[in-house]
Structure formats: C-alpha cells, structure tokens
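All protein chains but one are shown at their positions in the complex.
Let's turn to subunit A:
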C-alpha cells in the first residue's frame, strides 16, 4: 500500500465491520424471528438473540406450513430453478452454435429475433404472456412455470462470445480427422465450455429460484406455489395475526439454497455475474 498502515487502516476495518453488520442484520433478525414464539414477536420489542424454538418452528413450517407445507414449496422452487437453468443453457448453447458455426439464409434474422427478447422482461408483457400460457392450458404446471422463462438472449450471447474465441484450427483439425458438426460439438466445443456453463448455471439457478411475479400469477393452487411467492401468502396481514415464527422459518429456508450457492461457488458466481452483466 501507498502509505504506512496505521489509524486509517483500523478506521477502514471499523467501517467495513459496521457495514457488514448493517447489511447482514435483516437476515440475522429473520433467523432470530424463526426461533421465537409468535407471542414474543407480536409484543415488541422482540429479543435480539435466538430463542429455543428452532426445531418446533422449522418442523411445523416444513411439514404443515400455513398455506401449504414449505417442504413442498421448496421442492417446487427447486424444480423451477433447475428447469430454468438447464433449459436456458441447453437451448442457448444450441442456437449459439448454429449462429456461429454455420452460414445459412435468415441467420442474421434469427440473431436479431433472439436479441429482441432482451427488451421484453416478463414484468413488462405480463398480461398477454399470462393469456398465452392460460390458453395453452399450462396454469398450475411445471411446464408453465419454466418454459416462458427459458428464452434468453443473454445466455445465447455469452456462448456466442465464447465460441468466437475458440481457435479456428480446432474446426479444421476436426474436419481433417473426419468429424462432423455434431461430433465436433459434443467432443470439442462442449468440454471447452464447461466453466462457462457452470458459471452461467449458478447465475440462472439464483434467477430461477428468485422468480416472484410469474409463479404468483400462474400457480393458483397452494401445492404448486414456489417458496418465494408462497412467503407472501404466509405473511400475517392487518386482520390476521398469522404465525410470524413459521413465516420467518420459511423466509430463512427460502434464502438458504441461493445463498449457499453464492458462498460455496463464489468464484463461478463472480465469473457468471461479470460475464452476463445481468
């Protein structure tokens, strides 16, 4: 560093530690709330250290919940997140391969058609998309949860960008050895793309897990709810005291999988975030 480390460094550590405390406080408090009784919470101030009701609250949340068992909602979220992540990667890598490695009529047209989807987030075209999905009979189904969200220009561009950096000599060598396009894709391009696929998977899993508006609209049956939107349904309202500890247990469970992904796959997560820029 430029200057002698001294009081300034201590100050910087202090700012960072206070900052982290503030940033983490909402999540900590949610966890504390999930270990108390309903009575302790509705008569403020609630205690700021965890109580002894961890097991009661979590087992109640997982097995019966409030609107539907949280275990079931976690499963739905998992299916949705995996479906979106795998689906997006699969269709994007194929279309990027077609656009980069082949010459055919309408190639640029296909490219622009995919590019346009960047401009249409689901929140913007929500009513007509709902009508389309309803008319296809996909309400309350995993297909309806996943399919409309798997078209993605971002993933296609990421793969296209990566394919452009793959040396042409590899294609030439493959052709000399008599490998066709499918063989080249399977044995050379796919293995080279593994890191990119993994980084993208981390980002897309979080994206899929955290969807809110879409499942809110198309899952009307509680057993099809995902955890993030189901949480809203569990929230105590003005005329209903609800059950705060169980709701907070559900909130903790809702953030656990994506947070674990970020912490344990931090390197891939950062790579994915920087490359997708989205």
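We adopt the following convention: a residue touches a chain if its C-beta (ideal position, glycine included) is under 8 Å from a C-beta of that chain, and two chains touch if they have at least 3 such contacts; residues count from 1.
By our rule, contacts and distances are computed from a predicted model.
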The complex's invisible chain, by UniProt name, from "sn-glycerol-3-phosphate transport system permease protein UgpA", "Transcriptional regulator", "MaoC family dehydratase" or "Xanthine dehydrogenase family protein molybdopterin-binding subunit": "sn-glycerol-3-phosphate transport system permease protein UgpA"
Residue touching the undisplayed chain, where the options are A:229, A:246 or A:268: A:229
Subunit A residues touching the omitted chain (full complex): 1-3, 5, 8-9, 12-13, 15-16, 19-20, 23-27, 29-30, 33, 41-42, 44-46, 48, 90-92, 94-95, 97-104, 107, 110-121, 123-133, 136, 147-148, 150-151, 154, 156-158, 160-164, 168, 171-172, 175, 180-182, 184, 206, 209-213, 216-217, 228-229, 231-232, 235, 244, 247-248, 251, 254-255, 258-259, 261-263, 266, 269-270, 273-278
